[in-house]
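Structure in structure tokens, see below.
One protein chain is absent from this view; the other protein chains keep their places.
Every chain is named by a letter (A and B) in the order it is written, and numbering of its residues begins at 1.
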Amino acid sequence: MKEKIRLKLSGKILTFPPASVSILAVFFIFIFVFSQGLPLFSKISPFNFFFNSTWRPTATPPSFGIVPLFLGSLLVTSLALLISVPLGLLGAIYIAEIANPKIKEQIKLTVEVLSGIPSVVYGFFGLRVLVPLVQKTFGLPTGETALTGGIVLSIMILPTILSLSEEAISSVPVEYKEASLAIGATKWRTIRSVTIPAAASGITAAIILGLGRAFGETIAVMMVTGGAPIIPTSIFSPVRTMTQTIAAEMGEAVFGSTHYNALFALGIVLFTVNLILNLLAIRLIKKKKW
Amino acid sequence: MKMVKAKTCERLGFWAARVAILISLSITGYMLFYIISKGASIISWDFLTKPPTSGMTAGGIFPAIVGTLLLVTLAIVISLPLGLASAIYLVEYSSKESRFVRLVELAVYSLNGVPSIVFGLFGMAFFVKFLGFGTSLLSASLTLSLMILPTIVATSVEALKSVPDHFREASLALGATKGQTIVRVVLPAAFPGIITGAMLGVGRAAGETAPILFTGAVFYMRGLPTSIFDPVMALPFHLFVLATEHPNISKVEPIQYGTALVLLILVLLISLIAAVIRYRYRRKRKW
Partner (left out) sequence: MVKSKIKLQTKKLNVWYGNMHVVKDFTLKIPEKKITAVIGPSGCGKSTFLRSLNRMVELVPGARVSGEILLDGENIYDKDVDETEIRLRIGMVFQKPNPFPKSMYENVAYGLKVRGITEEKKLRLLVEESLKKVGLWEEVRDRLNRSALELSGGQQQRLCIARALAVKPEVILMDEPCSSLDPIATAKIEDLLFELKKDYTIVIVTHNLQQAARVSDYTAFMYAGKLIEHGRTEEIFERPKDKITQDYITGRFG
């Protein structure tokens, strides 16, 4: 009897602190990053940070303009989406609607397993195979370009877009498909006009999550894009992303210096962008009406 | 007549979809094939069990393997109990709509997908510098554990939620307390799902470079770490440095491929085990 009472009380008491610790940890990270990054704006103006197109932290005087880095991230991510969204969507249609059940299982398993490949492996492959390939194909002085970065990222986020889109498409109720076929529409027409629109919010969520992954990726991009913090002029320019910058300069920034603050400010931007994307995706997933 | 157009459209569409999936799978397949074929020749017992020599141009990668295992073990030892306990609280003890629950959900969702480099940045500033743990196994593991925490919480919550209520009801009706019900009925039933989540976390922790970049990984150290305050070598970091910064590129080439292959095998194995557990679990489930 006594033992039972003890257990009853302590279950809740045992698990409440860890749950709190989890929240505290998150908020703490959030606060900490902000606390180390915000002081930047007492040293240079926010306008300077957000709209300056020069990032030269070690020059005299140092300049902390985020524009080339942000554009770098944007360019590489856009290229990645350009490649992986059509491939991923069409591939998802194949898995969900065209493949026979046995093949479907195998492909799904493969995609799941593939989604665990570390980014450094993608970067390594990109460095060894894609960089020389891009260089040769386009006759460039170096293969370390935004394009290469985009390609590597697209390979990386493809499993995500594939599996999440496939889930969205598969969960469209079969009644809709039946109604369309009964009217005399072909299977493809049904997919195009009924299934995909019905799965739109899930597919968009998949794309947003893929976007988030690409935008926040560091190592894979770092290994193939060259890394000069200048505004890219074409897809063949070397670029540097915000993530790359943090990784590349983290070691040399003096604790508490403006450079240090600036790197954290980059972190804040990344954090915020990611948060917005995540919230958008969740909203979309919850929106499904049926 | 219009039907012919529709049928042609369909044929084109189906082909486009087939081509797309073929391209998708082939590219990744080629990548794996490439690494396996180039790395297989250097994998040997020595490679796996001996430390590097001659300035990294020869020898094995044993310390990196050990380092990764240490990092991953420590990370999961911290985050699994923490994450699982949080999940239990969320699912079993709190009312579904309480503000606290929403707060935790918000927190977990926000953390999920935060770029790994931001974790690295945080880890460096907080664990390494502020708390003074220095570049160490401890700092790196703590950073990694924070990174995989959302995954553990999310998958554990899902696993717990998927245990049907009537199991709990039956147990309580027999006179068991809530705590006993959770320990004896719910957790065992949710076990495969929880393990899958843990494996996913382990896989991520094993493969990430950015969080350990400045929190604990080093390219070379003598011997193995003797305390948690020592730095460690790690497979992803090792590959990264070998590939990008080592001056004697051609000599280290085989070692690069070897390291990549070992890392790949490690992570794919973990992924495969997780997938198999999940698959078996779904088939075995009687509810």
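Here is the rule we use: contacts are C-beta pairs under 8 Å (C-beta built on N, C-alpha and C of every residue); 3 or more make two chains touch, one makes a residue touch a chain.
Since the model is a prediction, treat every value here as computed from it, not as a measurement.
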Of A:S193, A:S257 or A:T272, the residue that touches the missing chain is A:S193
Among B:K7, B:H166 or B:R184, residue touching the chain not depicted: B:K7
Absent-chain interface as seen on chain A, which is shown: 101, 175-176, 178-186, 189, 193-194, 197-198, 289-290
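Everything that follows uses one rule, which is that only the chains that are shown with their structure count from here on.
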Contact set on chain B toward chain A in their complex: 6-7, 9-10, 13-14, 16-21, 23-25, 27-28, 31, 34-35, 81-83, 85-86, 88-90, 92-93, 100, 103-104, 107-122, 124-126, 129, 146, 149, 153, 177-180, 182, 200, 203-204, 206-210, 213-214, 236, 239-240, 243-244, 256, 260, 263-264, 267-268, 270-272, 275, 279
Which positions of chain A touch chain B when the two form their complex? 4, 7-8, 10-12, 14-19, 21-23, 25-27, 29-30, 32-33, 36, 86-91, 93-95, 97-99, 107, 109-110, 112-125, 127-129, 155, 158-159, 162, 185-189, 191-192, 209, 212-213, 215-219, 222-223, 243, 246-247, 250-251, 255, 263-264, 267, 270-271, 274-275, 277-279, 282
